[in-house]
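Read the structure below first, then the notes.
Omission of a single protein chain aside, the complex is shown with its protein chains in their original locations.
Here is chain A:
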Amino acid sequence: MRRTRRWLKTGITSAILVVLLTGCGVQVPVLQPKGPVGQEELKLIVFPFILMAIVAFIVFALFAWIMVKYRAKPENEGYVPPETDGNTLLETIWTVIPIIIVVAIAIPTVIVTFKLLKPPTPTVAAKSNTNPNPSKQTVVIYVASSEWKWLFAYPQYGIETVNHLEIPVGQPVDFQLTAIGPMNSFWIPALGGMEMDMPGKDLGLWLQADSPGTYLGRSAQYSGKGFAHMTFNVTAQSQTDFEQWVKQVKANSPKLTATEYKKLLQPSTVGTMDFAGFVNPNGYNGSMSKTGMPGVRAGMPIPSDIKSTGDSSTGSGSSSGKSGS
């Protein structure tokens, strides 16, 4: 009951904000989150905003009043302002009140910071009998950015996609992020906050979509000329539809060959692609280990080797090719 009320409050406040900010019909995904992670973060956007807005309002009002009341006018020509050095009581008050406000904001900050490390509660139960790996209830997706595209792998299903994601609705998704080349930041504002992806690192990010739909994702960390085009659509659909899609990809899409993979790692922008598994069995065995993208650490050449031997036909301009090491 209390929870509902809280949600209601957050909902109303954010609705007012949205209306105030946008007028009509414009998408403000950060303020209209479609999943529990984004909603959790929205609460931490709205609450400090309200507290700080109250403070700001008081300061603005005081400031305006002082400016009007005490401005130099011909009428107060001979007025000699008093000599005040300070006022201990007042100064204590405006030190203590901000401390209270900071504490009030700090407590939920810490709680949520730790909470976001754990998977959100699923709103739809996973059908473990159709899941190829029943020990794992959640979908794991390996994410790797390369110059200037997103490579996604579904290790539980043995498929890969480029520049688009499909996820089951109401299920926590375990994103494992890494980068091949410069770092990027993986951001789907409608579902929740971003996490950076870096070469040689595996960073985790939990997200979940509670309603079906297509959401826009993009890179939020500049990585060169094609960075602005590093966008992808995330389609959230029911578990059945999701598994239907997996089957289709497995049946109809080509395998990801080593040649094709090398080509994908060259600097370029590409459209969406689907692959029915990686062709080199040593490079990728579909296991649950956090190995990042197939091949990054398992038998495929490391990026610098690819770059120094790669042909420049797919690369574009000054940022391609050349090896520095």
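The criterion applied here is as follows: a contact is a pair of C-beta atoms (placed from the backbone, for glycine too) under 8 Å apart; a residue touches a chain by one contact, two chains touch by 3 or more; residues count from 1.
The rule we apply is simple: contacts and distances are computed from a predicted model.
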**Request:** Assuming one chain is omitted from the figure, identify its UniProt name from "Alpha-E domain-containing protein", "Penicillin-binding protein 2", "Cytochrome c oxidase subunit 1" or "Acyl carrier protein".
**Result:** "Cytochrome c oxidase subunit 1"
**Item:** Of A:27, A:238, A:257 or A:272, the one touching the omitted chain in the full complex
**Value:** A:27
**Prompt:** Pick from A:163, A:223 or A:239: which residue touches the chain that isn't shown?
**Reply:** A:223
**Prompt:** When the complex is taken as a whole, what residues of chain A touch the one chain not shown?
**Reply:** 21-22, 25-31, 38, 40-42, 44-45, 48-49, 52-53, 55-56, 59-60, 62-63, 66-67, 70-72, 76, 79-87, 90-91, 94-95, 98-99, 102, 105-106, 109-110, 112-114, 116-117, 147, 181-183, 185, 187, 189-190, 192-196, 198-201, 203-204, 216, 218-228, 302-304, 307, 317-319, 321-325
